[in-house]
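Left out: one protein chain. Kept in place: all the others.
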Amino acid sequence: MTIGIEHYLVVSLVLFLLGLFIVVTHRNGVRILMGVELILNSANLNFVAFNRYMPDSALSGNVFAIFVIILAAAEAVVALAIVLAVYQQFSTIHMDEISNMKH
Amino acid sequence: MGNIESLAYFIPELILTATVLAVLFADVLGGEREGFDPPANFAFVGCVAAFLAHFTLYSLPSTPLFNGILIHDPFGAFFKGFFIFCTGVTTAMVIVSREVARFKKGEFCVIILCVCIGMCLVAASRDLLMIYLSLELMSLGSYVMAGFSRKIGPSEEASLKFVLYGGVSTGIMLFGISLLYGLTGGTSFEAVRSALAGAGSGIEPIAFLALLMVLVGVGYKVAMVPFHFWAPDVYEGAPTAVTAFLSVASKGTGFALLIRFFFSVFMQPAEGGWATLAPLHFDWGLTIAVLSAITMTVGNIGAYPQTNLKRLLAYSGVAHAGYLLMGVSLMTSTGVEAVIFYLVMYLFTNMTAFFVILVVSESLGTERIAGFRGLWRGAPVAAFMMTLALFSLVGLPPTAGFVGKLYLFYAVLQQKLYWLAVIGVLNSVLSLYYYARIIKAMYLETSSETEPAVHSSPLAGLILIVMAAPVLYFGVFWNPLVEYARYCAHLMQ
Amino acid sequence: MDALLPSLLFYAFAGVILGSAAFTAFARDIVHAAFSLLFTFFGLACLYLYLGADFVGLSQVVIYVGGILVLLLFGVMFTGHQTQETEKRTVNFYWGLALIALLGAGMVPALLKAPWAVKSAAELPEAKSTISSIATLLMTDYLLPFEIASLLLLMALIGAVVIARGETKTDEGESPETSA
Partner (left out) sequence: MHLLEILSWLILALPLAAFAVQMAVGARLPRYGDFISIGAISLSLVFCLLVFFRVIVLEYSPDYVFAVSYPWFSGGSIEFRWGFYIDNVTAFMLVVVGVVSTLVHIYSVGYMHGEENYHRFFAYLGLFSFSMFLLVLCDNLFTLYIAWELVGVSSYLLIGFYYTKHSAANACIKAFLTTRVGDVFMFLGILLLVLYTGQLAYHDVFNAVAHGEISGTVLTIAIVCLFGGAVGKSAQFPLHVWLPDAMEGPTPVSALIHAATMVAAGVYMVGRMFPMFSQSAEAMLVIAYIGLITAFFAATIAITQNDIKRVLAYSTISQLGYMVTALGVGAYTAGLYHLMTHAFFKALLFLCSGSVIHAAHTQDMREMGGLRKKMPITFATMLIGTLAIAGVPFFSGFGSKDAIMAGALAFGSEHGAHMTIFIGLFVAAGMTAFYMFRLIFMTFYGESRNQHSYDHAHESPASMTVPLLILAVLSIAGGFGLYGGLWFNHLVVPPALQEAAHAAAEHGGEHGGAHGEAWIHYGAMGLSIFVAALGIFLSWVVYGVKWISAEKTAAAIRPIYQLSFNKYYVDEFYQKIVIAFVLWIRKVLAAFDRIVIDGIVNLTAPLMRGGATFSGGFDHYVVDGVLNLGALIVQAAGSVSVMLQNGVIQSYILKAAIAAAVILVVHQYIQFWL
């Protein structure tokens, strides 16, 4: 049997759902960031896979994926800086304990 | 149009970029000197120059730029001016306040200018890649800006909540974008639209999924229920100037994107506005209308128990997102006009309100409503400006807020969406009570402690008056603004 | 028989990716989770290469494995590898499961029935190296995004430094306000 686009879609969907699952269930801020990275990777897989199966040979999917990777790196840098700043103040990165502002 | 020729249409952004570099060098070379504060002042001057430069855009014809990645049209030009103006005001607020530590003001200005460039690009994008890139540019900057406050604790908490919530939202949006790419094989708006328009009826479920996922990203930007949860916490913890910026500019970005992206991709021009693309059956306008009704109600109800003014205005911002969504849901050019008018009104009104909170809370050390008791004795001008802003937020004449609501409801009734108009009007009644609570505190109650003494620089007073005057002016002579809004409602498809 | 090996290769990669991602999601220890993420990223890079996207695959290895993952590990180390985490590892666990079940139910049919703008696997051309074409694209059609991305990186760098530097010093002797 040959591998169609559906196979990739299923992989990316599962990755996406796992990422979302991490985000909503884990308390650790860094672990939540891992979830975000999984979501971004699932989208990237879509881009690359679609690009491969496209009729024309334009590479816009690939280019998109590269930009996403760059941006993910920037986002990770910023987010980890913030996580560190929070850890300095709160001595924890458990998000349910960092909830002074509410209601 | 190619890369080089396009630069003529790109002058405001170029000025902003040059300002970024200037501020950066001034900050590095200047060290930490007493008194005059070159980096922040450079930023302000740069904003003024860019704002003036953006007026040249209106005389240029609508055209695609940079090989079709961007577009120039009156709609984009308006939002460029809007964002640059917001940035200028926010920079001024940072200059006159002590909220951001002096040695950090340079970095702050670099970041806010980058965010501004990102916003300008969002309004002008017509390519999925550009949308994502410029949104990330502004989002990343916003996360950082929220953490700039000297109030240690809430500021970091706000920043972290913001980055996690925002990261997930944009991630989901990116997934939606990847699906659109898979459906069409292109990333430009017209490629996506023509592919969607040419598809059979089987496209419906996947188109809705992609649309919903993109809506998650946009909805979080405009603080639309149910994607609004971040707003109160972030607004409360962020520096007041940043809160003001987020509440106006960030919301404006969301609406620019909402109108530009959804109207260009999922709609086709129709008589007097837009209509859903032929193969898609879902009533996108109705979905937005329902969400708008829910949004304004949740925002107004949430504002009731608040004791912190910034948090209260955050909920009020959610409610106003609901009103604005009403205008979008109509999919008519009258609706877009009303949204543009309302945004301008909201810019002046909200900036005034936050400016008063900034000035007062710096003197009194509190952002609570109770701290504003008897304010009119200590600071009659500030109290009056706040009252004006609150009246405008309620929508009482003769303020710009009244005219804004008038146009919105007019547009809604024109489309015969009576139920939405009724909900909107009832909501504006509902909102009266919590705004009146602030006015009551300022005028009718007395402080238990000594009279609040508010110290502010003459510069702050000047900026305040410049921000507040249009609230009154446009409440009486709104015609020029209406004409302007009508002109700016032209989108190039 | 021709297609069997590539297919097996795909299933192997997919298995590695999903298995390690699931481990990241369900592992008790966050260090284990972070290391298992290495396999996810690496597996994805292999899948990209398998799809003929050599430049993306290489970027994935360099940036994700070499950059982001290292950053995440730094984050884990700096914030203290909290052992008590095992006591109350997750919140909303069942709600999370319900959410992904619901979302999956909404998304799977849409994804599988969608009329994608793709060819069937049989008529795909041979994959060629994309590196030089992508380089050309970045300097022509995508010049503006390229420049914007550099601006973004600059901003992220400055922002990260400012934030992480924290309130180590104050100006003019003002003490920073502290509030809970």
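Think of it as A, B and C in the order they're written, each chain with its own count starting at 1.
The working rule: contacts are C-beta pairs under 8 Å (C-beta built on N, C-alpha and C of every residue); 3 or more make two chains touch, one makes a residue touch a chain.
Predicted model only: the values in this text are computed from it and were never measured.
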Left-out chain, listing which of the shown chains it touches: A, B, C
Omitted-chain contact residue, chosen from C:Leu9, C:Leu99, C:Leu143 or C:Leu157: C:Leu99
Option from B:Gly30, B:Gly68, B:Pro279 or B:Pro398 whose C-beta touches the chain left out: B:Pro398
Residue among B:Leu7, B:Ala197, B:Leu212 or B:Met492 touching the omitted chain: B:Leu212
Touch list for chain A against the chain that is not drawn: 20, 23-27, 32, 95-96, 98-103
Missing-partner contacts on chain B, residue numbers: 160-161, 164-165, 168, 204-205, 208-209, 212, 216, 220, 226-227, 229-230, 232-233, 282, 287, 298, 301-305, 334, 391, 396-398, 402, 406-407, 409-410, 413-414, 421-422, 425-426, 428-429, 432-433, 436-437, 440, 443-446, 477-479, 482-483
Residues in chain C touching the chain absent from view: 91-92, 95-96, 98-99, 102-103, 105-107, 109-110
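Simple rule for what comes next: only the chains that are shown with their structure count from here on.
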Pair joined by more contacting C-beta pairs (B-C or A-C): A-C
Residue list for chain A, restricted to those that touch at least two other chains: 5, 19-20, 29, 33, 35, 44, 50, 54-55, 63, 67, 71, 74-75, 78, 82-83, 85, 100
Two or more partner chains touched - positions in chain B: 129, 133, 136, 140, 143-144, 147, 152-154, 159, 179, 182, 185
Residues of chain A that touch chain B when the two form their complex: 5, 16, 19-20, 23, 29, 32-33, 35-36, 39-40, 42-44, 46-47, 50, 54-56, 58, 60-61, 63-64, 67-68, 71, 74-75, 78-79, 82-83, 85-86, 89-90, 95, 98-103
Residues of chain A defined as touching chain C within the complex: 1-11, 13-15, 17-22, 24-31, 33-35, 37-38, 41, 44-45, 48-55, 57, 59, 62-63, 65-67, 69-78, 80-85, 87-88, 92-94, 96, 100
Residue numbers on chain C that touch chain A, as the complex places them: 3, 6-7, 10, 14, 17-18, 21-22, 24-25, 30, 33-34, 37, 40-41, 44, 47-48, 51-53, 55-56, 59-60, 63-64, 67-68, 71-72, 74-76, 78-80, 82, 85, 88-93, 95-97, 99-100, 103-104, 107-108, 111-112, 116-122, 124-125, 127, 130, 133-134, 137-138, 142, 145, 149, 152-153, 156-157, 159-161, 163-164, 166, 180
